[in-house]
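Note that this complex is displayed minus one protein chain, with the remaining chains in position.
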Amino acid sequence: MKKLYKRISIMMLAVFVFTFLAAGCSGEEEVHNKKTLRVGVVKYIEQDDYINALTDCLRGDFEKMEKSYGLHIVVTVKNGAGKQAIQDKVVEEMIDAGCDILCVDLVDRTAPTKIINMARKNNIPVIFFNRELVREDLMQWEKLYYVGGDAAASGIMQGELAAGDIQSDAKADRNRDGRIQYVVLEGETGHQDAILRTDEAVGTLTAKGVKLDKIRYEIADWSKDQARNKMSQLIRQHHAQIELVLANNDAMALGAREAYEQSGLEKKDYPKIYGIDGLKDGLKAVASGELQGTVYNDKEGQAQQMALLSMALYRNETLKNFSFHDRKYLLLPYQKVDGEEAVKRVHLKNFSK
Amino acid sequence: MKDYFFRRIKKRFFPYRMKQVPGFGIQAMIMMAMTAITIVITVTLGLLLFNSYSKSLMKLTLQDTDSLMDRTVDNLQGELLDMRNISNTVNYNLIQALDVKNPQLTQQLGLLYESARDSVVSIALYSNTGSLIMSEPSLNQKEDPNVTRQPWFMDAASEIENMHFSMPHIQNLFQNASDPYHWVISLSRSVDLTDGDAPSTGVLLVDMDYGRIKEIMEQINDNADGKYYYLCNNRGQLIYHPCMDQIKRGLLKENSLYMSSKVDGSYRDVLHSMKRYSRVKTISYTGWKLVGVVPDNVIRSSMKRFRYFILTAGGLLIMMLLLVNRMIARRISLPILTLNESIRAYEAGETPNIYAGGSAEIRYLGRSVQKSYEEIDHLMKQIVEEQNQRRKSEMAALQSQINPHFLYNTLDSITWMVEGGKNDEAVRMISQLARLLRISLSKGHTIISIDDEIRHCESYMSIQSIRYKNRFRFRCEIDREIRKYSTVKLVLQPLLENAIYYGVGDMDEDDGGEIVVRGRMQGDEICLTVEDNGNGMTGEELDNLLSEDEKVPKHGSGVGVINVHNRIRLLFGQRYGITAESEPDEGTTITVHLPAILYSEEKRREMERQMKRKGERL
Partner (left out) sequence: MEKPSRAIFITVELILAIFTATMAVKISTDEIPQRKVAVIVEDSGNSKWDSYVKGLKDAAKANNLHLVICNTDKGLNPEEEKELMEEQESKGVSGFILQQAQGSGGQVILDSFHEPILLNFCRLTDPPMKKTYPLIAPDNEKLGEKLGECIVEGYNGKLEGRRVGVVCAASSPKVMMQRQKGLQRVLEKAGGKIAWTLYREDDTGISDAVRSRSGVSAIAVLDTESLEEMADAAAAHDVHGAVVYGIGASIKTVYSLENESIAGLVTADLYDMGYRSVTAMAQYLSGSKKALKDQSIEIISPKKNELFSEKYQTFLATMER
């Protein structure tokens, strides 16, 4: 009798254990499709010329890799509409639909946690680009990387360009007061790149011995239209006094140029205008002399690194051949572009690939 | 033989053993009762718990909704207040204070805009004719925005003392290729501005980013588990609804018109055939209503879980209780069942070894039953013994009735007489023998009159005296009156036989052997004596005379005396029977004690019936 009871209780225990185990193990296994590499690219916003250009390069690079690696690559490009919450949702949906590598340009560089957690849970490597994370966040997981340019360096280069031109051109200081009256057109308040670019550019000028006289810093939202309007206002106020315009990006620099062209002032009264990015329009403007210089943000190089890194991560290959800073950062150097020759060089180097 | 009797007895006394007992055993009954109680209690508890939980859960959900809504109302009011503050600051600190052409105005406006960029899309000042005076951010105006026909402008112009919040709409003012259709809520007011010398009026427009409201509302709607929250104005027009697009297209409906007319509180309504609670909270200044909808089935999933939990717990509980019930039932009933088993075993024929354990009552029962069975056993043995005894007695009686030797010898004598030509003597002997036999049989009766018994003795003795050639004398001294009384037949003849064989049989003629039969009444007792003056018996032989022990040496077959003794006692009781006295070489006197019962036919029948019954009873 005791024996039978024992057997019964063991049976019941087994039944319980089995059912609980079965209920618990309901997680799905991610099917790793060896034939197709699915890349999910998430921009921070829909309309950003620079990012769109970078994405196009990325697409092209992946297309070329399809042939050389004999792999089918699907690149899906979505964006976060300027809100981190939306970007998080987009990433969630992409992971849900099946994704092997993520490339994310964060809306809010201080809030990557949700995305990192989701990627980690599904074992999907993330390559952050353009907007740099805080170092601690990037170190949370081994499969997080960052590809970008050194924002500080771009500011320094802009400053060097401007300093070089000013110091070599006697006519730069039009009112001969020994100081250069200047305006800065900034991208956004609190934006890391904007701050660095502004600070470094101005700092470099000062370091090189150029005496500056600040007229205005204006926020123009990285936008040509806004920059133009703001510039127009400033022109109305200060007329021909402005001798230097530093813009955080090409679009705003071009806007400033347009403002001057619309203002009715003579060309000799135009200030020196510098931008950063090296987009098509910007390069064209530098080549034609409308802009005095820009700093080429090597989006082609960045896109290529992102593509190569994606492939290496997907195929679990060694990452020895990548030149990482601090194990995680792939930073591509900027290039000064100060005239037609430089533009040609850039074109040769990058656009003929 | 013994077993056969045992079985017969058992069968007589336990006639129901062969049938199975119908109905439920004790264990099943206890189990059923306890199980029924268990189930009733568990189910009742479960239902009560479920019910009270669902009520509490609903209450909690509503409270939760309430506190969430309070926070949201604060949040929204805060946003709207910020807008109003901006509008006030611009109006009082800038527009009223400065001339519109003052560059400081633009600067300060720019500053203000920058600080509020998160929630403000644009701040713009229009003249009362609808032309743009200034705006932050500075964008180009659209070609023909038709400002004066836009609702915010008309509201501000019509009611100049208030600020007006508009419904969410797409901003239709500036050229903005990168974001041409941005949703805003306009806060507009009429302002007095100074343009040069001429004071005039205009409209100050602060366009608030609808995305802020949307974000706040989306957040509370996000993980709401079936609840949802919407915002409408005091005319029921929706400002935000999680299914806004569907409602605008007529795919779904909402009860906002009804709710917008209500003061703060909780209301029941039905929509799309779903019952729900709608909690209304008013947002100050605008008269907007925040409505939180809690459908009745929102707690359904938690209730479902809880139901399964209760069912699991209930199931577990019942399982455990069943087990415990069974153990208890067994504990209680086991002794009873074991007792039952051992009784069955006993009935099946095994030795009585009744289980005596468990509770005191069971033990008592066990012992009692054991004793009863032992008693029965003993009594059965007694019966068997008495039956045996009776049989023996009967046999003996039978035997003694006709002593074959006597018969042979008598017949021999008769033969000798016939051969010797003593026909008269032969005839006499044959007629005596006949009379003897007649009385011996006595028509099968056991009880005869003493008179008959004496005649039998006389016949017997007459035959014997011929045989024994008058070596002894015989006489009867019977009181006349006792002849009418009853006796068991053939009590005297065996005694006479003994007296002859062991008493005077081998005495000579000269010795004067004598056998006397006396009979008289003593009180209510009749005493018949057979006295002889023969050999007598030793003290030991006297004692052993009435002993039934077969091993004890006796005279001859020795059955006679004991037989008579037992027969008398069997019929009349232990008081009566045989007593004996003897002296070696002097003689022996054997006395038969009988009760004084008159002989009659009925009496005889009655007594014989009694005897039969006595025998059966034993």
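In order of appearance the chains are A and B, and numbering begins at 1 in each one.
To be clear about the criterion, a residue touches a chain if its C-beta (ideal position, glycine included) is under 8 Å from a C-beta of that chain, and two chains touch if they have at least 3 such contacts.
Remember, it's a predicted structure, so these values are computed and weren't measured experimentally.
Colleague: Who does the absent chain touch among those shown?
Modeller: Checking the complete complex, the chain left out touches A, B.
Colleague: Check the options A:38, A:216, A:257 or A:299 and report the residue that touches the missing chain.
Modeller: A:38
Colleague: For the chain not shown, which residue from B:315, B:349 or B:584 touches it across the whole complex?
Modeller: Checking each option in B:315, B:349 or B:584, the one touching the absent chain turns out to be B:315.
Colleague: Looking beyond the chains shown, say which of B:54, B:107 or B:172 touches the absent one.
Modeller: B:172
Colleague: In the full complex, which of B:103, B:180, B:287 or B:512 touches the chain missing from this view?
Modeller: Spelled out, the listed residue whose C-beta touches the missing chain is B:180.
Colleague: In terms of residues, what is the contact footprint of the unshown chain on subunit A?
Modeller: Those residues of subunit A that touch the unshown chain are 4, 8, 11-12, 15-16, 19-20, 22-24, 26, 28, 31, 33, 35-36, 38, 40-41, 46, 59-60, 72-79, 81, 83, 86, 93-94, 96-99.
Colleague: Could I get the residues of subunit B that touch the absent chain, sorted low to high?
Modeller: Touching the chain left out of view, subunit B contributes residues 25, 27-28, 31, 142, 169-170, 172, 175, 177, 180-181, 183, 243-246, 248-249, 251-252, 301, 304-305, 308-309, 311-312, 315-316, 318-319, 322-323, 326, 337.
Following the convention adopted for this analysis, only the chains that are shown with their structure count from here on.
Colleague: Subunit A touches which residues of subunit B in the complex?
Modeller: 103, 106, 114, 117, 137-140, 175-179, 211, 215, 218
Colleague: Under the definition above, what is the set of subunit A residues touching subunit B in their complex?
Modeller: Going by the criterion above, the answer is residues 47, 83, 85, 189, 219, 221, 223, 225-226, 229-230, 232-233, 237.
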